[in-house]
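As you look at this complex, bear in mind that one protein chain is not there, while each of the others sits in place.
Chain naming follows the written order as A and B, and within any one chain the residues start at number 1.
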Amino acid sequence: MNALKPVLSKPWIWSWLAALATFAATALFTGGASAFGLSQATLTFAAFSVMVGLGQMLVITLGPGNVDLSVPATITLSGTLALKFMETEGSLVLPGLLIAIGIGFAIGAANYALIKLLRIPPIIATLSMSFLVQSLAIWSNRGLRIKPPEALAAFTTGTTGGVPNIALAGLVLSVIVWWLLERSIYGRWISAIGQSPFAARMAGIPVDGTRFVTYVLCAVLAAVCGYLLASFSGGAALNMGAEYLLMSIAVVVIGGSAVAGGNSNVPGIWGASLFMFLVVSMLNTYGFGAGIRLMLTGLIIIAVIVAASRPAGGKR
Amino acid sequence: MNNSLEPQPVVAARGVRVAFGAVTALDGVDLDIRAGEALGLVGHNGAGKSTIVNVINGGLTPHQGTISYGGVDAAGGGVAAARAGGVRCVFQELSLCPNLTIVENTRLMHQGLTGFGWRKRALTLIRAKLDEVFPANRIDCTGTVGELSIAERQMVEIAINFIEVTEAPRLVILDEPTSSLDASLAEQLMAHVRRFVAAGGSVLLISHILGEILSTSTRIVVMKDGKVVVTKPVADFTAKSLVEAMGSVIKEKTHAATRTGANAAPLVVDLPVAPGSAFGFAARKGEIVGLAGLGGHGQTDMLLSLYRARSSNWRPQRPEEIAFVAGDRSLNGTFPLWSILRNLSIGDLGALSRLFAIDRDREDALGADWKAKTAIRTPDMHNPILSLSGGNQQKVLFARALSTPAAIVLMDDPMRGVDIGTKQDVYAILRSEAEAGRTFVWYSTEMDEICLCDRVYVFRDGVIVAELKGEEISEEHVLAASFSGEAA
Partner (left out) sequence: MKKGLSANTLRLMIPVVSLAVLLMAVFWLQPRAMSYMGMNLLFNLAVPIALATIAQMLIIAVNDLDLSIGTFVSFAACVTAVYLPTAPVTGIAILAAAIAAYAVIGIVIHLRDLPSIVVTLGMSFVWGGLAVLILPAPGGTAPVWLRSLMTAAIPVVPLAIVASIVIAIVAHLVVMRSTLGVAIRGVGGNSRSVARAGWSVLRIKAAAYALSGLFSVLAGMALVGLTTSADANIALRYTLLSIAGVILGGGEFVGGRVSPLGAVVGALTLTLAGSFLSFLRISPDWQIGAQGAVLIIVLGLRLLLSRREA
């Protein structure tokens, strides 16, 4: 029992337990017949949430008030422009990815420029930016559905050794972010800023520089997600990013990262993403409609945040 | 004393004891405030002035002893009991809502102003009271508080507390009420206090301007180390005897012999004379420069601006030029979610890493090294920082700063509430580091520490008013410079 204690004290363990329980409940209902297909679909769709969740997690780690609302618009714009650029040309797959990353970089930099120059809270800065980016996406998309290059489409829908390629991509990105967060100076810096920007500044941390990098990273991760998502679903659609606004924040919260900042973890993002998708599948399997599904999602978010909170009065 | 004839005191504190952790802020205080008296309360940093104010206004429940208003015991009654007892408090930090108008603030502070047309009545009341306390002021009472100057905000807050809506104020506590008023406004306020007291009200006045205390109070209470040491009618005091009463009885300072060559070392900080200051600020290599004076008179701002001027907010700086040791631990020093080791190593992660990757073995080695050097009492440096006592947390903050190669170390009153053993450890480290050529700029509210410095600047009202060197550094000189003799 004592051996389990360190594991049980990890904040991400609960999202994994919930995901496993949901998976079992769903698989049992169908007599285990759909277990393989279910896990394939779960891994794929969860991976997209993971990608945006990772970026949002870094931003939320920066502390209260930090959140990036331009994630959906970034997904849409990068998916649209990258596909447009590649024009189904297989040789342009890598340059297309670079275009997507460049778009992410530009949006992230613009976000932080607004935050810093206009001295407005991140929520309204990234919101205004998302309006602009969304318009840009609509304008460049023009309702056409450009197909991704075949090789890319095949890659994004394919599997390697039974594991969906998208999930592998999400895993690679997760490992990178995990390394940044746990092993690099940058991870220490964002955690310090999230706990107290003032103390961080007085400990010699370049607060503005770190925040800038974080907003850029978040936008780049969203852009990569957009690139892959557009290729996976056979073309960029204008509303393709919409569901990821709330999803990106929800997986951070459910994954056990501190909403008040300073303390985040990567495994929880996976647990929460898997869980969010599995809840949907489970309710679908049981024949519940979208309404119940949404309500449960909301109640789970609130339950998690209330459970993780302490009564007021400790601070402020 | 014949209690049967005297009316009950407005406020009576009996044997009040308050402790914050290991620090005793009030150690058995007895205090009576009677109707028709202006009680002056003086004392140096940490004497317990603000704590007794918070006990009287109900914001703080004493751990021992009782507090009663007009003879009615207020056990656990809090703010409501104090207000019911007619106690009003003008806080040192301004406590109006800056986004509301003066009239609206008046409404919030006076629950009795209900019903239709409260705006009009509040306006009349506050207008009349402002004119009464500060004749010929030109404050627009329909304006927003945020648009007022600091002095005007203070005037409004004072006037609001003197207003009578449903019941008259019986005791008004004025905590440094003139800190942002100019001389003539301060005199208007003191005149009002005298009128108010003559009419039977009572006032508790705290001020660092001894002239105000001596000219306005009827009785003076001197506090020191959480105790009332002297209570006498004002006539028994002069400015000089008051300063003496605040100081230690006799404590020959243990000042280190002035180190040779300290005056010839190169300057590492040299700031011009700021407007209003009598002195510029300079610090030499290997020097320990003290910043003295009453708390909140500009010392911390000075340290912050020094730090900001010499560090970047955009790029990591290597090697660090300057390091900072925070004082208010819970607010701005430690990172509460982290281990002791992480709190220590954040000061100079660059030295522990290659290509942004932290080398954990080197981090552990650094932790072991400083654990030994500063005697941090913990079985494991990976334990959470909050598992340490306050003094040991403070040692971690020292180690964080000292583990950097920074040539200048700024200290923002870091030893407040630290036990004596830890202090001695840290003093020894400071000495040896200074010998090795590091410069320390040390803001301290404790006189013993100020006496350890090579040179001391005394702050008052945000500017440097005195510079003390070597033998001149004494409690007497610091007190005399911190408290202004005349009425502003």
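Note that in this section a contact is a pair of C-beta atoms (placed from the backbone, for glycine too) under 8 Å apart; a residue touches a chain by one contact, two chains touch by 3 or more.
What you see is a predicted model; the values in this text were computed from it and never measured.
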| field | Option touching the unshown chain, where A:Leu17, A:Leu98, A:Ile124 or A:Ala154 are the choices | value | A:Ile124
| remark: Missing-chain contact, candidates A:Thr30, A:Ser91 or A:Ser135, resolves to A:Ser135
| Option from A:Leu94, A:Val172 or A:Ile305 whose C-beta touches the chain left out | A:Ile305
| task | List the residues of subunit A that touch the chain left out of this view. | result | 64, 67, 69, 114, 118-121, 123-124, 127-132, 134-136, 138-139, 142, 246, 249-250, 253, 259-260, 289-302, 305-306, 309-316
| task | May I ask you to list the residues on subunit B that touch the chain which is not drawn? | result | 59, 79-80, 83, 95-100, 104-105, 107-111, 114, 118-119, 138, 140, 143-144, 146-147, 149
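Throughout what follows, only the chains that are shown with their structure count from here on.
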| request: Averaged over CA atoms, how far is the centre of subunit A from the centre of subunit B? Could you give it in whole Å? | output: 46
| field | Residues of subunit B touching subunit A in the complex | value | 307, 311-317, 320, 323-324, 326, 331-338, 342, 346-350, 353, 356-358, 400, 404
| note | Given the complex, residues on subunit A that touch subunit B span 183-186, 188, 191-192, 195-196, 198-209, 212, 258, 262-263
